[in-house]
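Everything below concerns the one structure shown next.
Here the complex is missing one protein chain, while the rest keep their positions.
Should a chain be cited, it is by its letter among A, B, C, D and E, assigned in written order, with residues numbered from 1 in that chain.
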Amino acid sequence: MDILRKLYDMTAFSNLIDNPAPLLMLAVGAVLLYLGIKKQYEPLLLIPIGFGVILANLPGAGMGIVPGDLIELGDHKYMNLFEIAHEYGIMNYLYYSLIKTGLLPPIIFMGVGALTDFGPMLRNLKLSLFGAAAQLGIFTILLIAIAVGFTPNEAGSLAIIGGADGPTAIYTTIILAPHLLGPIAIAAYSYMALVPVIIPFVVKLTCSKKELMINMKEQDKLYPSKHEIKNLKAVKIAFPIVLGIVIAFFVPSSVPLLGMLLFGNLVKEVGANTFRLADAASGPIMNAATIFLGLTVGATMTSEVFLDFKTLGIIVGGFFAFAISVFGGIFFVKAYNVFSKKKINPLIGATGLSAVPMASRVANEIALKYDTKNHVLQYCMASNISGVIGSAVAAGVLISFLG
Amino acid sequence: MDILRKLYDMTAFSNLIDNPAPLLMLAVGAVLLYLGIKKQYEPLLLIPIGFGVILANLPGAGMGIVPGDLIELGDHKYMNLFEIAHEYGIMNYLYYSLIKTGLLPPIIFMGVGALTDFGPMLRNLKLSLFGAAAQLGIFTILLIAIAVGFTPNEAGSLAIIGGADGPTAIYTTIILAPHLLGPIAIAAYSYMALVPVIIPFVVKLTCSKKELMINMKEQDKLYPSKHEIKNLKAVKIAFPIVLGIVIAFFVPSSVPLLGMLLFGNLVKEVGANTFRLADAASGPIMNAATIFLGLTVGATMTSEVFLDFKTLGIIVGGFFAFAISVFGGIFFVKAYNVFSKKKINPLIGATGLSAVPMASRVANEIALKYDTKNHVLQYCMASNISGVIGSAVAAGVLISFLG
Amino acid sequence: MDILRKLYDMTAFSNLIDNPAPLLMLAVGAVLLYLGIKKQYEPLLLIPIGFGVILANLPGAGMGIVPGDLIELGDHKYMNLFEIAHEYGIMNYLYYSLIKTGLLPPIIFMGVGALTDFGPMLRNLKLSLFGAAAQLGIFTILLIAIAVGFTPNEAGSLAIIGGADGPTAIYTTIILAPHLLGPIAIAAYSYMALVPVIIPFVVKLTCSKKELMINMKEQDKLYPSKHEIKNLKAVKIAFPIVLGIVIAFFVPSSVPLLGMLLFGNLVKEVGANTFRLADAASGPIMNAATIFLGLTVGATMTSEVFLDFKTLGIIVGGFFAFAISVFGGIFFVKAYNVFSKKKINPLIGATGLSAVPMASRVANEIALKYDTKNHVLQYCMASNISGVIGSAVAAGVLISFLG
Amino acid sequence: MSDNFELALQLLGIGMATVFTILFLVILIGDGIIKFVNRFLPEAQKPVKQARATSSAVISSSKMAAIVSAVQIVTNGKGRITSIEKQ
Amino acid sequence: MSDNFELALQLLGIGMATVFTILFLVILIGDGIIKFVNRFLPEAQKPVKQARATSSAVISSSKMAAIVSAVQIVTNGKGRITSIEKQ
Partner (left out) sequence: MSDNFELALQLLGIGMATVFTILFLVILIGDGIIKFVNRFLPEAQKPVKQARATSSAVISSSKMAAIVSAVQIVTNGKGRITSIEKQ
């Protein structure tokens, strides 16, 4: 019978009997895969995350991320990466070398930069301000989360979901509250996928038909802007350089994210001479980073970590962070319209939270529903892209004060 | 004369006079390059491995992998990767960060998964069983290797060559007997390249012309299978997910390999939404992993390691492991045919050891030689692909019991 | 007022007031970007380096490389990479894992090898010797640098600029004098970009019109070489293998660079069977390596490091290293022509320093200026490519004696 | 050594039994999934929306369709375009 | 907790103020750059020289088609272009 005993020990059934909680997590992983595959919610992230959740919760497989205090040796010393791989396997090796070090979010941001076109923003610079207003959800939820008992660091991580930017949320959470990384990443990407639901919901609650019919092109004709751009290429090259330097003076803690974003953008805008670099940043590097980020972030979601009251708080709080950010953008447009002759469509405020470019497309569809000739896409893109900068700056503030 | 002395010390001639064994290893490297370049035996692996052997045995160049006990500090502590690079150079840095951690084989398996199509297997599910029978060589050679004096761990690494799967063999050896990594990797890839010789050899020894002329399509017409697949895409998406979970319950130690294989397959089958990920996994990630795996595995073959009686045992044992696996598959078909009305061509057993897709092509050619209308390729692919799962499971068993 | 105080502390203005030197470095970074973007001096390197300089000197951003002695713990122990990331951020993590370990220059050389065609060199083998003569600048500047007070290690790093090869210069400097990495990398790439200025300058100083009009094709007709190459593909495959082994016997310390270069070349020349590997080596791997090399090398240039008298020495010395190398090549041709009936155009000596293929193009243009039918490009490529080998060998000598 | 040999014998039994069990499960799982899908998802999924991150591929879908058709005609259905980039 | 709440309130003020400040600076910077460029670099840059390593990306597709055809004729269908680079 010894042999059957050994055979049984090889399987994971004894582990499952000891602790059946992972089965629940497998269901969570399956739900995420369903959302990513069938519902097509951010499939590039939710499928790897979902698969990572499953891998981490296969009993006995050793693919789950272990808590950071197992790596800490005290006295500012940590296990080295080789020891982590040796002791805890490849998933922890990937997590502790790529994620816990804070490396992958800036790397992904470099790729995002190489795919970003600041053109629409440069052509409608003033609309950038709405990318600031739409960070309201971040700081409001921070307040509420602290009020309901989250620690300031956890509250900061929860709040940054309202920035509607995956890498920013992950980077901030790595620094402030790494134990919440899984649920926060999932909430961030899920609500980004739900932007086509959240934006119309908030818009319906707050905007009148008349406001939604404001035609930006006509406003531009009535109140033309002062200057044209004579040499767009030169402007696009200078912009990320100067911007990076100036923002860094004010919020230096946002440099790892914004600096890489702007570097990626620069090598793209330079053109043929650095095409190889832009191509690598937005292609193989970003794709590989996405795979490993997704799998390992998913693998942080072991049952002990996920089955916690805080997860529920993150899911609820994340939704309100999004909704309040959308509201903040809309509200600021309304306030602006009170004082300005040149009116702005509140949809342009709604897209300030980022979630590029889906938010803009959704806003454009809403506008077209009220007036089939009212194309607001390019205007929305201006606040939409500035929202990426806005939330990275907000992350910098949170990291400065709480990190 | 001081200057000439210094000049002489700079060269590697004094090292060579002290120990000329590396010259023999350079010849071994040259033979591997010859096999890879001229004979076209698995060139993607044997050329990097051969070059790695040469680099490792250039006296004074410091490119050879040092034994693991030089890295171990006792008391579960190890040198850190930066110290390894600093002390032993880039080749050891790559080896200890990418190979000894067990990282690259699962990464390559992710790429293999993204290139694998389970379609032929799903259309002929029953034939999968022959992918089990053809793992016989693994466990038989394990027995024999232990009988002739290999330690159980070394025997397990030798035996897994019979799984006919490079990453599986390398992963198992990293865990069980890393000092044998070089010879085992070379034997595994060489015999995979020799499948066009080994399969016909075993088939000729064991199969009658009548058996080889069994026409699978006619058998299908005589005894049709019960169901068609109405939505292949959905089946192909669900299959890797469910399979991964169920296998993990039984053999959790196979998860690092199989989990990554099935993840790669999943992102491929999801289609356009995750095309970027599948493309990265099977393109740049797998190619880069192949280069570094090949070079560093080759670099483990310093003369002290390779010029050992065990190397001979691995070369001989590896051959028999392959041959017995092929035999196991064939034998199981014959046994099946005794009890079943629906007959199966024994070539489908022969391809169960894996070595995808070359084994299937070779089997198909044999079938066509006896009957120019008897195309068995798709049927062979079913057992062929299941052989990949079979050997990964066998590896899991070996790791569980010996690791 | 507490809140304003905190706000002010968040910004970098207090750091700037304490130490305004970084502002100067931002200007240096801007100049490098200007050279790379507008002047198109080696944009693939100078743009990432320039951006890295800027990132490193944004006060409070923590993106500058810290000196190596902060990583050293004494007694041959170093901080581990995870601790480096944790303590000093992602830029130091990248620098200490990819650069200080010496990894990236050989990796880039692998890509260079996969893009190099030894064909022109094999067709005019004798011209390779001029790739030796044109290393004169290296050893001359070494002498001078030591004479003016550089330490031997620093002088070696400065001197290797005369090899006109970026990865070689960086690799040598990592080993000999890592604190000079930034200025040396910039000098190396800047002067490579200035080859169209430096070569004509030296040529004008040293060559007569008659010499520059020597027509190599006519010389070939007058004094035909003995053999043709019947099977170029086989020669090109054997060449990197044999060459690698033989050079390694003489200068084993050049193997990390030359071995990887020749491996890259081998997988390219093998052709379709290893196309995937050559493609990965010269594509995603090299591009990613270039990004991270550029950014981190730039990030070593903090104001403390750069604003040093030695930087000036490197800039001046680097220029003379280039010029003397060009002169060495030309002078050796002249000496050769004294003794040989078959005359050689001195431009072929001038291209021996490497800077492939720009030096050859520049030389060709000079030749065409004097005789519109005198195409010397293919001949120049022979010495040009051999100059890559020459400077890697010179690096090996420096590392052997000084490292 | 005798102990080791016994271990090896045990592993021969355990190993082959496990491998057969797993591949038998593969058959069951495959069969189960096929039956499930045939019953509950008999129709192919609708064509997928374009994922956000792939939006960099800015060739419009109509042009792409034209290109793909051309490729398909020319290569007799064997070719596949994996990516097209604007210059 | 009261302390934390005060911190959160402060952060609401500081955070929104900072974000608005930065995006206001974005407007100023963008505006400044546009004015500067319009004044000093009004014309588009001349077409760039070809950078060495990127030359593979510049063969126009029409030329490429011609090259590929030529290769095919010359090599009798056995040749394959793996990459084209300008010299």
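Annotations for the structure displayed:
To be clear about the criterion, a residue touches a chain if its C-beta (ideal position, glycine included) is under 8 Å from a C-beta of that chain, and two chains touch if they have at least 3 such contacts.
Quantities reported herein were computed from a predicted structural model and do not represent experimental measurements.
Within the whole complex, the absent chain has one touching residue among B:6, B:204 or B:217, and that is B:6.
Screening C:34, C:201 or C:250 for touch with the missing chain picks out C:250.
In the complete assembly, the contact with the undisplayed chain comes from C:276, out of C:179, C:276 or C:310. Annotation: of C:77, C:204, C:217 or C:233, C:233 touches the absent chain (contact as defined above). One chain is missing from the display, and on chain B it is touched by residues 3, 6-7, 10, 38, 40, 43-44, 115, 357-358.
Within chain C, the residues in touch with the undisplayed chain are 121-122, 125-126, 128-129, 131-133, 135-136, 138-140, 142-143, 146-147, 149, 151-152, 155, 227-231, 233-235, 238-239, 242-243, 246-247, 250-251, 271-276, 386, 389-390, 393-394, 397-398, 401.
Basically, only the chains that are shown with their structure count from here on.
Fewest steps needed to get from chain C to chain D, stepping only to touching chains, is 2. For the touching copies chain A and chain B, the fraction of interface residue numbers used by both falls below half; the interface is of the different-residue type. Between the CA-based centres of chain D and chain E the separation comes to 35 Å, rounded to the whole angstrom. As a whole-number value, the distance joining the C-alpha centres of chain A and chain E reads 22 Å.
Looking at chain E, one finds that residues 14, 18, 45, 48, 51, 53-54, 57-58 touch two or more other chains. Taken residue by residue, chain C touches two or more other chains at 6, 10, 40, 43-44, 80-81, 279, 283-284, whereas all remaining positions touch fewer.
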